[in-house]
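A single protein chain has been omitted from the complex, and every remaining protein chain is retained in its original position.
After this line comes chain A, so read on.
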Amino acid sequence: MGLPNASGDLSTEVEVDAFRRLFPLRFYEKHLSESIRPDARPLGRARDTTIALGAVASANGSALAKIGSTTMLAAIKMEVMTPSTETPDEGCVAIDFHMPPICSPIVRPGRPAEAAPVVSKQLSDTILSSGMISLKELCLVSGKAAWMAYLDIYCLDADGALFDTALLSAVAAFSHLEIPVVSLNDDGKIVLLSEEQEGMSEREPVNREKRKLTLCSIPFSLTCILHKNYILADPTAEEESIMETLVTIVLDSSSQLVSLYKPGGPVLAYTSAIQDCIAITRQRVKELQKILEEAISVMEVD
């Protein structure tokens, strides 16, 4: 092979692109046999992950999480509501996941993405069942007033691993959340106090310090793809569309299994494959914990 000249490079590039479009599975298998993927990642490595807290100034808590190109913006808004009679001293958390048309060429205004309600339900179940948030912390006046936290997650760019990024952004938003200061009105109604009014108000605030939620056992997740004998961690959208068997594992910070999700797929997995996935996830959880802690400490320095 001589020195490649500029025009030679272009034609081989075009051939590779065409091969990638026409025979995607063979293209990937050629890479997998060398234990590498087209974007030069080894099979078990996830893409670069970043978290930025406080991305939305109008919300009580917010975070922007990026895994590779997949971008999710999570924001929490708090409202006061009357708790139900069965649970008079518990607040409520409502989680909603949206995929607006900007995130992917497949989503159209008339036809919402298939993945959106699936991920929404998964997220809701995972966050509420993991015990990360104690609903009793959201209570203001027992039986009369409690907080309703609306968590909205918007996907700004959908490039695979939607659930992982969404969970990460949700967790980061909760760790950034600052509960606003309120006080009781004369008619017994809860009233929001802004910063300017704090000094001069005669009414005692019900929660004096702007409180943060205590989060125990934070869940982190990793999605893997199973294809023949290979396990690919953190797939991109292209990989997900070609090789359809996904396994999502959610572990909490003490490495306990919170959720395992394998919704069918052409590949049937032995339990040893699932064990391998769990091992990869365990390592990933440590990475994610570190990234989240760094993001929080950066915010506190500011």
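Keep this in mind: a residue touches a chain if its C-beta (ideal position, glycine included) is under 8 Å from a C-beta of that chain, and two chains touch if they have at least 3 such contacts; residues count from 1.
In the analysis below, contacts and distances are computed from a predicted model.
When the listed names "Proteasome subunit beta", "3'-5'-exoribonuclease family protein isoform 1", "Neuronal-specific septin-3" or "Myotubularin related protein 6" are checked against UniProt, the chain not shown comes out as "3'-5'-exoribonuclease family protein isoform 1".
When you scan A:A46, A:L73 or A:C139 for touch with the missing chain, the hit is A:L73. From the options A:V16, A:I36, A:I102 or A:C216, the residue with contact to the chain not on display is A:I102. Taking the complete complex into account, A:D159 is the one of A:D159, A:D234 or A:D252 that touches the chain left out. Which of A:S62, A:S130, A:T223 or A:T281 touches the hidden chain is settled by the complete complex: it is A:S62. Hidden from this view is one chain, which touches chain A at 56-59, 62, 69, 71, 73, 75-77, 79, 96, 98, 100-105, 108-109, 150, 152, 154, 156-159, 191-197, 237.
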